[in-house]
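One structure below.
All protein chains but one are shown in place.
Labels run A, B and C following the written order; every chain starts at residue 1.
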Amino acid sequence: MNSVHDMGGMHGFGPVEREENEPVFHDAWERTVCGLNFGLLRARAYNLDEFRHGIERMQPARYLASTYYERWLAGMTRVLTEKGVVTEEELDRRTALIQDNPDATPAPAASSASGEPFQPPATTSGTHPFRRPAAAPPRFALGDAVVTRNIQPHAHTRLPRYARGKRGVIDRLHGVFVFPDANAHERGEEPQPVYSVRFDARDLWGESVEGREALYLDLWETYLLPA
Amino acid sequence: MNSVHDMGGMHGFGPVEREENEPVFHDAWERTVCGLNFGLLRARAYNLDEFRHGIERMQPARYLASTYYERWLAGMTRVLTEKGVVTEEELDRRTALIQDNPDATPAPAASSASGEPFQPPATTSGTHPFRRPAAAPPRFALGDAVVTRNIQPHAHTRLPRYARGKRGVIDRLHGVFVFPDANAHERGEEPQPVYSVRFDARDLWGESVEGREALYLDLWETYLLPA
Amino acid sequence: MGKNHPNVEPYVASRVRALESLLLEKGILASDTVDKVVGRFQDDTGPMIGARAVARAWVDPAYKRLLLDNSAEALAQFGLRYDMLNVVENTPDVHNVVVCTLCSCYPWPVLGLPPAWYKSPPYRSRVVIEPRSVLREFGLEIDDAREIRVWDSSAELRYMVLPQRPPGTERLSEEELVPLVTRDAMIGVADVPSPALVG
Partner (left out) sequence: MGKNHPNVEPYVASRVRALESLLLEKGILASDTVDKVVGRFQDDTGPMIGARAVARAWVDPAYKRLLLDNSAEALAQFGLRYDMLNVVENTPDVHNVVVCTLCSCYPWPVLGLPPAWYKSPPYRSRVVIEPRSVLREFGLEIDDAREIRVWDSSAELRYMVLPQRPPGTERLSEEELVPLVTRDAMIGVADVPSPALVG
């Protein structure tokens, strides 16, 4: 979807603000959000594409007004409630209870949900969780000229607006991967080849380019047409 | 500039919300903002392009969180302070004074700044304030195929992102007008022909178009190249 | 009264009063500017002139031609000097709709001050990319074979739609037609309803 998360090429956000000696988390609740999310992904409460689409669907004003982990919390909550894992009502009620009784333990501590030891989250380490065996030879070869499709889906996509309807060249073949545009919407995995596509910055941004610049995006085969 | 004001084609803002029996103004201060702005334009405290660029430069999060007349106030204040008509400090001080003394008259009422009777604001009525005599024949004729330039100016522009690098056809010749990209930046008027350019929606939005649709934009000659 | 006065007015209202008082003090504006400007928008303009022009175009083919080809002359018949307007005509084959994606350009002298939805992100962002969906939300179903023309007011020209005359109005006079013509129809997000349906 063309929401404000797809911000590549926007102006107006100001300089990049760096923080000296930045802590990994700025508050204890950020640490909890981070841990819960990777735990939920690992437990398959939702998948990574569903989580991302949960964030993308935030109202643009709220998206921009939120901090990073506030956006995570919003995306997690959106998907968990849509899937019926928790309801908005019970979450609101429990939150109010905690606000009113900050020192109480909010709920009896649950025992371990499963006996198996915790594994590194599948999304960041280990063998690749989104790679699939190739079913057919890839449509494009190294060096092929391609043009990205001009699509405007309301659904989740990983083809950013700035790279639609643009000419590029196949630079690498990465293999076959789960297709997020399907996987975010319970449409199955639709695995297909992913290519690194090289774009001359002038083909994307026109005359405004400051010097010799190229952009590389990893794009699913569905996004590409022969040029 | 490519800020969030250039929102044509974005998703995620939700349905169009209509208000039954909407008042012209929702608060007295909105009425004042409206009147002040047209008065300031009329008084040439700034021009319309400067005012628009003042709004566009709001932080995107603030732009989206603001109501319409809050954006006007932000744009007016930005330009007035940049031009030194008022300073941020005196405005802050005066605001604090009024907050602390809501019933006081904040300043001695000024007498009429000039003896001439008020005229309708130049920007909405009367003979056209931005039209200029033609200095040279227009470059393009009715029916000419054109392609818009792909530019990414940080400055003010009236060529929206969704219509850059796109093919269209000259549909009307409107005559010669002041060029906003110059006029917003004290670069003079650079008057030039403005054309109504017709775009097939599929050339802008690709396969996602719902039916037979065309878009018409009024574009300055500088934005256009022969196709 | 201190900073914690419970009835303190909203900050934005105080800031506007502050700005106004500074502009008066400095002699940039006269004290009656706001009343004069806003009075003009509230009293002298509004959808009336647009509706009168539409009604006349429906009953008078020569006037319709003039309105489409030279709106300035056509509007002068109602005492309005306004030469920024382009009037675009709805037909069985074409439906027109007006927007300003970049800000809020709107033909105030003929339609009055724009409604909030016209200036809102949902309308500005969506009507250029999915006009059929937006019009459907307004209750207007446009057949896929009928062309929708979206006019994005990107320059100092303004657009007004000349809607189709509804069926069942053949016997109505120009004066009787005027009140049927709605603002929304002249923006292009509605048709003018047949008076039989209006009741």
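Convention: contacts are C-beta pairs under 8 Å (C-beta built on N, C-alpha and C of every residue); 3 or more make two chains touch, one makes a residue touch a chain.
As the structure is a prediction and not an experimental result, all values here were calculated from the model.
What subunit A contributes to its contact with the hidden chain is residues 5-11, 13-19, 22, 24, 27-29, 31-36, 38-40, 43, 45, 52, 55, 64, 68, 70, 73, 76-77, 80, 85-86, 90-91, 94-95, 97-103, 106-114, 118, 120-121, 124-131, 158-160, 162, 172, 174, 177-178, 194, 196, 201, 205, 208, 210-220.
Here is the rule we use: only the chains that are shown with their structure count from here on.
One finds 17 Å separating the Cα centroids of subunit B and subunit C.
Averaged Cα coordinates give subunit A a centre that lies 41 Å from the centre of subunit C.
Between the Cα centres of subunit A and subunit B there is a gap of 35 Å.
Residue positions of subunit B touching 2 or more other chains, listed in rising order: 9-11, 13-14, 64, 205, 208.
Across the assembly, subunit C contributes residues 121, 129 that each touch 2 or more other chains.
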